[in-house]
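For this view, one protein chain was removed and the others were kept in their places.
Here is subunit A:
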């Protein structure tokens, strides 16, 4: 393959013997791109001629593949320049198809990160120049890889995944929403907006909330003044109930229509959150409720379908600000309601009865059914509670030390254990934010699956499939502390460890495992 073809000696440049001559280059244009298949391996060398011949054939194929050089048409190559100071590769001609998933623009110039440039060099898509001379792949490895930019191990993982078609980019911790932000479900600036946008296309968080609410209100109205909200009222710890649940009492008036009519998610959300604040306040101070439940009438759409084609206008004092709500036509809603009587097969019926043995339906309670509004219901509950207290044995409940739970409060072991919380269950992220930070381990890459490449946008990459931490079999195994740190750093995206061992790359991850517990 050697061809030094008459280099003037005066130049004193040692040319590699792997350079191809023009005729060889020309021939290479039409070479095969097939890879010979490796045959089945054998167990032991037996010294036979056939075996030797097979080995020779494999070796010949191997050497052909290994010795082959990259030959590309000049027109298919994107040329670029390596800028060592900035640790960047700037493109000198327009980028190719790879631009969809790689590279970035810096002051109007198309740039590639070192690992991207090196990978594209290896793919034969980009020719990188440095001081007007092209870099060989070897020189690419030597200049583009460094501990500050990308180590060889990291590049090996990068290349491995890129070759498989994954979209891989560098991980930037500042792009991950903090735990607090996630809990608040805050829309995030910049790249997180993409998620927001995507979600909006299907269902924006605001509108989803709204829909959910209308769904619950619909349910409520259909069950004819029954109180689904009773759980919230009875339990003292309404504080941590999600706001939309708290509002159900109010929404169960006649706001459901509005909610639906109000298609703008954001404003709808504000409005309901507002309401829920009031609702919580109201429920918290049960002694002096802000709302006079006795005069708030539940709309009843379910049973008397004939005589309620419209709902009366709500009391203006219950509405915020200058909102005007007139009579509401419910005819088209009624048409959507399924008022057919449920017909159960014998088996279904038995199954339901089986289920009901453990679950008490509040609607089975005659006294509850007799309640006409929330006020009466609350009174009833209060009455019962005080009755219950009277029934309790004095020697247990009237002293300083009382039982940890009330009888009947907890149905299962698990509930009981949670209630008394002697052994609090711990989850992987608990306390992670307080751990001392170590620099030894860091997340290197965001990885997106190959099937998302078509829709992938660099400006809005969305949520990665996983994030990668590159390590080596020579190094230590990450301890729990490290795993906690990395997973909190990664947010709600799983962290995978890529272990590089002499060219072999294995991927593994640690998953939190919850031991199965009893269901009831």
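In this text, contacts are C-beta pairs under 8 Å (C-beta built on N, C-alpha and C of every residue); 3 or more make two chains touch, one makes a residue touch a chain; residues count from 1.
Criterion: contacts and distances are computed from a predicted model.
S.K.: According to its UniProt entry, is the unseen chain "Ubiquitin-like protein ATG12", "tRNA-splicing endonuclease subunit Sen34", "Inner nuclear membrane protein Man1" or "Large ribosomal subunit protein bL19m"?
M.R.: "tRNA-splicing endonuclease subunit Sen34"
S.K.: Using the touch definition up top, pick the residue from A:45, A:320 or A:408 that touches the left-out chain.
M.R.: Only one listed residue reaches the unshown chain, and that is A:45.
S.K.: Using the definition of touch stated at the top, determine which of A:86, A:455, A:479 or A:501 touches the missing chain.
M.R.: Within the whole complex, the residue contacting the unshown chain is A:501.
S.K.: Which listed residue, A:26, A:349 or A:397, touches the chain dropped from view?
M.R.: A:26
S.K.: Contacts of subunit A with the missing chain: which residues?
M.R.: Per the touch rule, subunit A residues meeting the hidden chain are 7, 11-20, 22-23, 25-26, 28-29, 31-33, 35, 38-39, 41-47, 51, 54-55, 58-59, 62-63, 65-75, 77, 84, 119, 121-124, 127, 130-139, 141-143, 145-147, 151-153, 156, 159-160, 162-165, 473, 499, 501-504, 506.
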